[in-house]
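Working notes for the structure below.
Part of the complex only, each chain left as placed.
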Amino acid sequence: MDFTGQHILSVNQFERDSLDYIFDIAAKMEPYAKRQKRTKVLDGAILGNLFFEPSTRTRVSFGCAFNLLGGSVRETTGMQTSALAKGESLYDTARVVSSYSDVIAMRHPDAGSVAEFAEGSRVPVINGGDGANEHPTQALLDLFTIQSELRAFDEKIDGMHIAMVGDLKNGRTVHSLSKLLALYKNVKLSLISPTELAMPDYVVDTLSNAGHEIIISDKMESNLGADIVYQTRIQEERFASQDEANKYRGQFRLNNEIYTKYCKSNTVIMHPLPRDSRSDANELDNDLNQNPNLAIFRQADNGVLIRMALFAMTLGVADKVDQYQCDVPWVTSK
Amino acid sequence: MDFTGQHILSVNQFERDSLDYIFDIAAKMEPYAKRQKRTKVLDGAILGNLFFEPSTRTRVSFGCAFNLLGGSVRETTGMQTSALAKGESLYDTARVVSSYSDVIAMRHPDAGSVAEFAEGSRVPVINGGDGANEHPTQALLDLFTIQSELRAFDEKIDGMHIAMVGDLKNGRTVHSLSKLLALYKNVKLSLISPTELAMPDYVVDTLSNAGHEIIISDKMESNLGADIVYQTRIQEERFASQDEANKYRGQFRLNNEIYTKYCKSNTVIMHPLPRDSRSDANELDNDLNQNPNLAIFRQADNGVLIRMALFAMTLGVADKVDQYQCDVPWVTSK
């Protein structure tokens, strides 16, 4: 299993054993992310963190992951200030910027743009999201979180029951996660969404072909008895009409009362974040914040581990991280 | 005196002895800021420098202070690109971002927002300004500057005479500085402003209750015979009418001629910066630039020392800075 010098562009490039490998490395990153240890394995290396579409959370997560391995970060955000706006090809941008960096993380609003960029790049490119197309590090961190959370109950992804709730039609994260779940065995999926926002057929087919059991419903409460509930946002403007939107208003909002009544005692709650915490949002209620099964912040934390793992792998230092370990003089609160 | 793991949110959290402690540490940072020495005590640590409201000067000052201690900086600027704009709560943002950082410096346009953020944060948060509310590092650097400047003349804050000039009604900096001055003894304050922009009663009361002598006036020239003149900007749009504004136009602009005529020979001139150097501004004239008592740039320099001290204190390494000292190979011009 060697990812040295490779691009990470799509979840399609992973097999079951590569996921196991990535997750093993990610798990070893935890003491570094928690500051129990520190490493300088990438001291002097440069990440080109190119966010042609803004995304504070993902940008900072990539940057911190690289800093945690000892490296430096050069960033760019936004399209309008960039040469791309003056007609420069992605090939040219890639040729030039890749000479400034040892590895590149890139987000761009256009589907396929990151892969096109990668063709011109002289260094590994990690896709940080290309429009409606792919966001592979999100899918990896989601799956890694599921594995970690289930492990606490001595369960596995093979054989688990996951309920995906919300806008399953437009949700890039649930599509990618589903593709990865097709690499596992005997998964039961409850796909819960308004009818208008149902999971696309091609995703359902992928899951069916993997032999998984699939339940499709537009009722949330009766379908929450899963090991994992993966909640995503429903934006009202996604509906064809306001009438349609009104029909579902409040029907896909999970709060502590519903959790207690309908979920199992240890059902894990996930969400790709950010969650809309305004009272009229169809999402996770703040009253779940003290629920120990709310995994949304551990999920975000895991994003750093996955990105550290991918940097270490693509730069060929996954087995050298410990070797470059050094002390942590400051006091950490984590 | 231990600030390890604590948030720095308000000047109200300081006592006289904590100010002495902070200023002692800040003074020890000077050779590092001047590049006579270099330290790696925070090598590998990450500052989350979150400026939801732009402020180049303060942002860069925090970032450089952290770099000077050896650490790395991950930044974000502006609101519109952030998840906060999509309804994410400050609690969620704090939970997520604090896992990416060892300490956070934050500016936000809303009063109280930084304290709210701090409740969700897993690492110390330093307030870099929350709207009209607080900007504690500015107050600390102002007071530290006063102490340093007076020390050159063998004087102290206790017993000094300070004239505050300009918009005392809306000036966050003079309010916070006044609160800190209430911790000292026998200070004489000349509060000089247009009547409409006078110091609020609650600040005057705080100063009175501390036993300080207070002179209130709307005439600048006759009140400049102080040890310190702290000038702030008057914006004409603050007045109720243009007639009112016209009445005071040019009456609060300090230049070399007025300084020579009305100030003491060693009166120290301060200003929170940026100063408006256009000729119609009611501020400090450029012809004071060669005056050795113009302390405005030393004041800005001191901001780096104060921020270094706060980072070292909150991360528990104030006594380890020298231990991680190393050489400076390059030639410094400072």
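Labels A and B are assigned to the chains in the order they are written; within every chain, residues are numbered from 1.
Everything that follows uses one rule, which is that contacts are C-beta pairs under 8 Å (C-beta built on N, C-alpha and C of every residue); 3 or more make two chains touch, one makes a residue touch a chain.
Remember, predicted model here, so these are calculated numbers, not experimental data.
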item: Number of identical chains in the entire complex, 2 depicted; value: 3
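Note that in this section only the chains that are shown with their structure count from here on.
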item: Centre distance in Å when chain A and chain B are each reduced to the mean of their C-alpha atoms; value: 40
item: Sites on chain A touched by chain B in the complex; value: 33, 35, 38, 40, 54-57, 59-61, 63-64, 67-68, 70, 72-73, 77, 273-278, 281, 286, 289, 297, 300-301, 304, 326, 328-334
item: Sites on chain B touched by chain A in the complex; value: 4-5, 41-42, 44-46, 48, 72, 74, 76, 81-83, 86-89, 91-93, 95-97, 99-102, 122-124, 315-317, 320, 324
